[in-house]
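A single protein chain has been omitted from the complex, and every remaining protein chain is retained in its original position.
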Amino acid sequence: MMKTGKWFVLAIAGVLLLTMQGISEDQAMAAAYPDRPITLLVGFTPGGSVDLSARALANAVKKIIGRPVVIENKPGGTGTVALAAMLAQNPDGYTLCATPSSVLIRVPQMQKVPFKPLKNFKPLIGYATPQLAIVVRSDAPWKSLKDLVNDAAKHAGNIKYATTGVGSTTHAAVEEIAAKEKIQMIHVPYKGGSEALTALLGGHVDFASLTAEFIPSLKAGQTRLLATMNEKRSPQFSGTPTLKEIGYDFVNDAVFSIVCPSNLPPAVREKLEKVFAQATQDKEYRETLEKIDLIPVSYDGKRLEGFLKSNWEKINRHLIATGLIKEAATLPE
Amino acid sequence: MEKRDRISCVVWLVLSFFVCITSLHLGVGTLHNPGPGFILFGASILLAIFTGILSGIGFFKKTKGARPANVWKGLNWETNLIVVVALIAYCLVLRKIGYVMTTFGLMLVLFSLGKMKPWAVVLGALITVLFSYCLFGYFLKTPLPRGMIGF
Partner (left out) sequence: MDTLHDLLYGFSVALQPGNLFLVFVGCFLGTLVGVLPGIGPVGAISILLPMTFQMESAGAIIMLAGIYYGVMYGGSTTSILVNVPGETASVVTCLDGYRMARQGRAGPALGIAAFSSFFAGTIGLIGLQLIAGPLATIALKFGPPEYFAIIVLAFTFITFLSRGSSLKAGIMALVGLILSGVGLDPITSQQRMTFGILNLFEGIGVAPLAMGLFGVAEVFNNLETVVFKKSLAVKIKDIFPTRLDWLQAKWAIVRGTLVGFFLGILPGGGPVIATFIAYGVEKATAKNPERFGKGAIEGVASSESANNAAASTSFIPLLTLGIPPNVVLAVLLGTFLIHGVLPGPLLIKEHPDVFWGLVGSMYIGNAVLLILNLPLIPLWVQVLKIPDKILYPLILLFCLIGAYSINNNVFDIVVMVIFGIVGYLFRKTDYEGAPLIMAFVLGPMVEVNLRRSLLISQGSFSIFFTRPIALGALLVSLVLVIFMYRSFRKRNRSDHTIGELEKTTNSGL
């Protein structure tokens, strides 16, 4: 009896020791983290608003941790290639991904993707929401979205538009318009806003649904703004109506986020959450956001996770109601 | 037709068959809306056609004069076999055992192929490993695999 008890105690002590060591190792790793550059993957082409904001944020993080944060663009599959690429790397906190929340929500519902968006990833922070807009070239005949829609109704299947990818928010907005007006337009997906903008300027599409990357061309007089897509009008372009004002049930709800693989050690994740939250206070970063017309928001990991869950349900109901999908193409978890 | 060409043709046909099946499975799509298998389907068909022409020519062409020299002749290809096996083993255990030990083993194998004296092999492998570890792991901060022992 005595013997068993002794072994029992020893075993408990051993387990305790092991777990303690486990904890301390985990903490030691978190304390030493990061001891080399962190890679931040971006699923769109350089020069787009996700890319530019991620670069600004990476710079701010670098100031805090004293290690470079390297942006690596892996455009393709509407941002899913970068997310999949992150899962292929060691979950050690040295590979993270900057992505609009729509890539986790809308894209997986429209397309079958090779991951479970709400299970494989943990959001660290949501830092901004983009200004989305429908833009035409300045020599285009349409002065308002109404003109464009009327024209598209008259010439079914003749109007071509560029977006940042199949299932992206920019695509969803146009689908919404098309579904409501029962018109047919041709969707030409690109791998990022900068590519889509080049296609618009080159005259290969008639209009483009873009994030903030249209602003320089607008200021240069090359493009004209027909509508924005947020809840309220953009202070910078207060003369332009929102889609909601025009009468379409569409409000941009994409949040630019930093996500990590869900099996990252908790201590490292907590550290990262803190670092990124601190980075969003950086002055230079804030100025950049303003320049590229992004609206700063601050979601911490937990709140963003909740938002993603409810957003998934909401978008799912909406997409089914509009008849765009019958059911979500990918399971969330 | 040379034997090596025959073998390569078979390999290409198998590849083209596999890709063709895969592309049909992925969905070739329509011309209006080409699917993910569109290009792959086209490539696999073209590959089959090219291979067909290549083997056809080889079949009908009269064998001219001397047979081509055996490409393996006079070469110690066994060396390469050892290197290949060593490299495969390297890939398998690198993460588990760590950079320093694994690379030391690999360099021992590679240097001993050069028929150097045993002490020179060991010394060479040691110097190479330490130097490369310092240069990449320490100076350039490449996170070389650490393995169980920690280096």
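Remarks
Note that the chains take the letters A and B in the order they are written out, and that residue 1 is the start of every chain.
Following the convention adopted for this analysis, contacts are C-beta pairs under 8 Å (C-beta built on N, C-alpha and C of every residue); 3 or more make two chains touch, one makes a residue touch a chain.
Here the structure is a predicted model, which is why all the values come from computation and not from measurement.
Touch with the hidden chain on the side of chain B covers residues 4-5, 7-8, 12, 15, 19, 22, 26, 30-40, 43-44, 46-47, 50-51, 53-54, 57, 71-72, 74-77, 79-80, 83-84, 87-88, 90-91, 94-95, 103, 106-107, 110-111, 113-116, 124, 128, 132, 136, 140-145. Even with one chain removed from view, chain A keeps its contact list with that chain: residues 37, 45-47, 51, 55, 68, 70-74, 76-78, 80-82, 84-85, 87-90, 94, 107, 111-114, 157, 160, 165-166, 186-189, 191, 194, 198-199, 201-205.
By definition in this document, only the chains that are shown with their structure count from here on.
Residues 141, 143 of chain B touch chain A in their complex. Note for the complex: chain A touches chain B at residues 36-37, 94.
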